[in-house]
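In this view, the complex is presented without one of its protein chains, the others remaining in place.
Naming follows writing order (A, B and C), and every chain is counted from residue 1.
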């Protein structure tokens, strides 16, 4: 199949409280590498298996949560085409000041969804200096560290109007929707959306408060790595939320916890290989507990309610 | 990213010698389900996690090897468009008699590559009666059996003119090429090609004899499943070729062996998540031993030379 | 090191309610084999990797729970010696009617601990007809089924007077105590006891009601098998208690659930290799939550309170 339009969620900027302590988590427990700092003190990080300059940015402020997420587009031409589609869809687009706000990144556009989230799109990114090898490559440059996060994988966003947001992702980003959960009266309660073979690049849950984030998901390689992540949660006295467990939705294996600033992190592996010709999986709201927590089959209210 | 054109390799017809014994392997050791038989005695099979009617067809004859491979296209309109691109590329296309030769499948076109391999393309396939669940789905209908093959994954084809074949896959099937291996004089020795996030949907090795196949790859979920496959090879006295080991190429974890008719089977898991914007990995022929057998770093000549 | 006295917990008789439904669980979900039935209708079962005639007996009655547990002694001579030590310790010993109550087993003695539990000891057991292979052995006779329970592993008993019970296990069964948990005033709250390299063959928790059992533990091989057990819990709609998680105590990886009659089952793997010269691990009662549920670090009251 051919790749067009957006390739993946490749950038996220998070607000953190105690930068030193939180950075220590991202580097030494989650296992990311620090790429550098911006002139205004934000810290850029990347996972060991990512080629692009950086994927995670931490900004110190007084409230945890999300600044924005960014999606990489396959070419400069398609970036312009998608920009036009965003405008046509009805969202106002503006350009982000290049290379001052995002070292290593070329032209970026930004706009805000009905859910209140700021999205960026970009196509031009420098290769990271410590990118995976290309010539007769070893499997990594040095052994993965800490939780061995492979890459930024996905995020779950909470906000109002997710039916529109889902439609936006399909019509403008040309993504598809492997799984949905509907209320008994047929309204969308949650939607899992992807542009590739991962079961989700992002997901939305309907929620009255705009611009909130449930979690940021990082990809691990195996169920053994989920265990290792759990051991690191225990040894480092991080606050566990849920897991290790399996989502029936996506089939992913997972553990959720909070980093020191209070942003919820998921470390995740597995999940089926999604294809756009597979029938859409549909969950009834009454079965969402089983969909999220497959082993107990019961909803954990705090899981749905705590967001940043 | 958006999906266009071909979605995946979804069909393969293999020639087998002793149908009963070979079928017992595919069903009870590899773990596929028998879907039914054609009027001319061929056996249709599928993996437990595949939605389409069937993916593997066994035809009894007096020589093992490949009859053809098939690629699914995302829509009937794109099927016609790709058919035209094939013709324009220079390969003669003809239609396969529908539903007599391939129960469950709609219109199919076929053509022969320069490498001598017969390729099919199709877009219309019935859902298998035992397809994965869609409504509040469990992770499987019944526990995976035997080697727990998840899906038909890829194949490695040997034949002459793979530079043309690679160009065909890019120009006509709109795929990309995550890894290549070149001879010292810059000729393509091997090429790994994909249309999605898997490191390869198929691969070619330059070889004088046309229309030969090195192996058919089935996807397993984990390194533990590779071990279980290895145990089943041992207990069932199948002939091991190579493994368990890792390919540095694709990073896949793998074991190779021969099914009772002499077709080489790979059961495979892992591998990096491929993206079309990642730099192409390039292997020198002198490093191919390390690329294929990462732990020993040494080429095993029989691995390259034995084909069917 | 040399082996004397008791070898392992090798026998357990459980009371079940719905024999057919519960037996279906033990056979087709937990993965035990039915060895046969006694003249009074009890069902004998064994795990695939056990040599002895059977290890688990199910007796249909109107209340779930434990009838007795049995420990194998290495020789007939030592059986008599231990019988004498039991008597000397102060517990009344009687002989169990041979081969009528326990087909395949020779002489058995029984006695009741201060905690109210009936213990059996025996040395003479027939080899199971389907025992693991001995001559040029394969790793199993047929692929492990269901949760792939390797062996009966341990049990956790609740009752009064566990300091005496611990002393009994040390003095009479010649076992040692890798881990203990004490109340702030120095009373034993829980004790983990073994006679070999497993972190525990059995454990006791101090509890006012005599002769109650918290769970029966079956050994699985890997954390992947714990996941598979969890998937089977979900697909079969068994009632999950806790897990998958890790105990810091024993370091075991585990999942707890209830079989259809309401007996709590643990499927367990990992754990350190215990040695009698290692220092005893000591847990404060305030840290027991972390000792039991390492990832959350918090006690789950129902885990301690629900027994049969």
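Everything that follows uses one rule, which is that contacts are C-beta pairs under 8 Å (C-beta built on N, C-alpha and C of every residue); 3 or more make two chains touch, one makes a residue touch a chain.
As the structure is a prediction and not an experimental result, all values here were calculated from the model.
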Pick from C:17, C:74 or C:93: which residue touches the chain that isn't shown?
C:74
Touching the hidden chain in the complete assembly: which of C:198, C:215 or C:264 does that?
C:198
Which of B:78, B:201, B:224 or B:277 sits in contact with the chain that's absent?
B:224
Residue list for subunit A contacting the dropped chain reads 138-140, 143, 146, 222, 224, 228, 231-232, 234-235
Omitted-chain footprint on subunit B covers residues 223-224, 227, 230-231, 233-234, 237, 240, 243-246, 248, 253, 255, 290, 294-297
Even though one chain is not shown, subunit C touches it at residues 1-8, 49, 51, 72, 74, 127, 131-139, 150-151, 173-176, 195-198, 219, 221-223, 246, 248, 251, 270, 272-273, 275-284, 287, 290-291, 294
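Here, only the chains that are shown with their structure count from here on.
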Report, in degrees rounded to the nearest 5, the angle of the rotation taking subunit A onto subunit B when the C-alpha atoms are fitted.
180
So how far apart, in whole Å, are subunit B and subunit C when each is placed at the average of its C-alpha atoms?
47
Show the residues in subunit B shared as contacts by 2 or more other chains, in ascending order.
138-139, 222
